[in-house]
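All protein chains but one are shown in place.
Per-chain numbering from 1; labels A and B assigned in written order.
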Amino acid sequence: MTTALLEVDNLSIGYRTTTGIDLAVDGVSFRVDRGGSLGLVGESGCGKTTIGMGLMRLLASNARIVSGQVRFEGEDLTTVSEERMREIRWRRISMIFQAAMNALNPVHRVQDQIAEAIITHEPGLSSHAVAHRTRSLFELVKIPEDRLQDYPHQFSGGMRQRVIIAMALACNPSLIIADEPTTALDVIVQNQILRAIGTFQKEMNIGMIFISHDLAVVADVCTHIGVMHAGSLVEYGLRQEVLDCPGHPYTQMLVNSLLTLSDEPADLSSLVGPTGTNGPAMSGGCPVHTMCQNATAACRREQADWVALSTTHRVRCQHAGEQP
Amino acid sequence: MPNPSTFSGNPGSRPPTSAVRQRSRWVERFLDGWSVYRKNTIGRIGLTLLGLFGLMAAASYIPQWVNPIYHPMTGVDPLISHSTGPSLQHWLGTDYIGRDIFSQLLAGARVAFMVGISSALISILFGTTIGMVAGYAGRRTDVVLMRLADMIMVMPTLLVVLILSALFGQLNIWVIVVVIALFRWPGVARVIRSQTLSLRHRPFIEAARVSGASHLRIIFRHILPNVMPLALLYMTFRVTSAIIIEAALAFLGFGDPGTVSWGMMLQWVWKTGHMFQAPYWLLPPGICISLITMAFYMTGRAMDDVLDPRLRKEETQA
Partner (left out) sequence: MGLKRFILRRLVEIAVIFFVIMTVLFILFRLAPGDPVSRMVDPSMTPEDARLLMESMGLDQPVWTQYLYYLKNAATGNMGVSFHYGEPVTHILLNRLPNTMLLFTTSIIISALLGVFLGKIAAWKRGERTDTLMTIGALFCHTLFLPWLALIMIWFFAYWLGWFPITGMVSPDVWIDPDAGFVVKALDVLHHMALPLMTLVLIHFGSYLLVMRSSMLETLKDDYILTARAKGLDEKTIRDHHAAPNAALPVVTTVGLSLAFSINGGALTETVFTWPGLGRELVFAVSHADYPLAQAAFLLIAIVVLLANLVVDVLYAYLDPRIRY
């Protein structure tokens, strides 16, 4: 087995509240390989964005990593100094944000914003080299060169997203964390962006964590899929495994809600009860026991351990593997 | 017409209630706000200072009642006819013709309140009405009124009063008050207008319109109570600018010669060449002007903190 690019081991992230610490992420473990991509799926509030922020150590001031390890290229990101983290940021791990947000500074030209990333991490480069790389990045994401001098507000949503992608690729990182990169875009543009991301990733052998609430999007581009709910990872496996044989009831619901043009109307019967609690993990019990048809007393009492459905596929359910 | 008492009780969504209910609602809101205000340190300091000045203003009638030589304008001490320092007889000393400075200071407090509050009231009256009309009527009326407001806002009030004083001679204090008010209403009007704009489309306004209320009734019965807190808040800012403009006018020598204001006192120090030798005369009026400005500002800020979350709460309830 090759050494993973990124190995997250039992990571827990919590927010300080007046009553103590609420866990937004509870004991999550996964790995990402070079050239591989993990799709983290779940409803909003399940903690997937927090994981992304936590990996980069960009958490809000009232949040902190409570326990766990994040092994990346031989270092544990939870314990390195802030200075070292700044060096790692963007140079080795970069991020792709949602384009609808003000992710780009409105008063700087896009060329300068990309160049800034390059110059910060590779100060030795001549300005000529920096300009050259900026131009080639724009070529890569297929934005006309004459738009380099423009300001962010002059781009459409899709184009802005391409700029953000170009910026993320600027320093040749080994890992990219993409947080809902296609959420604000319309479907056709969404598709283009996904194609683009997939291409770069393969060509440049970059590892990727793709965070989204939309399983359909993740199903398109990722090699692995991780399903999250209320701060816990409930299922993890190869893309095909998870899609074809979802072991966890929650995953089953998600898969069944996937609408495709060719299928018969989706089977939504497995959606039962209220959509359950979300947000920071509540104590005790499986996080989806209120939604699940097959919930038993054991489910309400405690969260199950991992059950391996195959060497690459694991599920956290008491009744995993049992046939309904 | 549904019975008001069975209506689900959110202040913003209740239909027009009877006068008695409305009054008690006001009292309840006021007490509510007061309890929040009390906790605000800045507000407490501001109010304390204002209380102090209020006391000064009230006390301004006392000195000349005690002894006519203490009258701020005409009081002349037979023993002193020039500027002297603080003494037992004259706590802050005397001015250049022997008048008591302390009683002048007290009278100044009275004038400051008078000028400030009346000018602010007129400003608010004007500004609120225009703001409500502009926000409610919309389109062309709105554009015209706001254009007018913009033009007036650009003019430097002090200089305008100066020119008027050139033409019409020495201005009476009340004329000054009114002119200042006429040039300071745009600020209020703008704020009230945006508040009115956001209120215009609320359900209870629609309901009133549907039930046949005339525009005037809607404006004064429904919109006014809701913009009132904002208007009162802005009044505190208007008071400070009125006091300062009057003081500046008096300082330059264009104030009402019959009124003793702090600005007037500063004019006397300056023009009679005493500014270097008479700190007891130079310092108190200036300090008072600054403190009263700060006091009103602090009170305003505290009110702002009180009103802001409440305004937001009402928005979500209605």
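Keep in mind that, in the parts below, contacts are C-beta pairs under 8 Å (C-beta built on N, C-alpha and C of every residue); 3 or more make two chains touch, one makes a residue touch a chain.
Just so we're clear, the structure is a prediction, and the values are computed from it rather than from any experiment.
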{"item": "Contacting the left-out chain in the complete assembly, out of A:Leu23, A:Leu77 or A:Met95", "value": "A:Met95"}
{"item": "Per the touch definition above, residue among B:Leu88, B:Leu167 or B:Val210 touching the missing chain", "value": "B:Leu167"}
{"item": "Candidates B:Phe126, B:Trp174 or B:Tyr297 - the one touching the absent chain", "value": "B:Tyr297"}
{"item": "Hidden partner chain, touching residue among B:Leu31, B:Val66, B:Val154 or B:Val210", "value": "B:Val154"}
{"item": "Residue numbers in chain A that touch the chain omitted from display", "value": "56, 58, 85-91, 94-95, 97, 101-108, 116-117, 120-121, 150-151, 153-154"}
{"item": "Chain not shown, touching residues in chain B", "value": "151, 153-159, 162-169, 244-245, 247-248, 251-254, 263, 266, 269-270, 275-276, 282, 285-286, 289-291, 293-294, 297"}
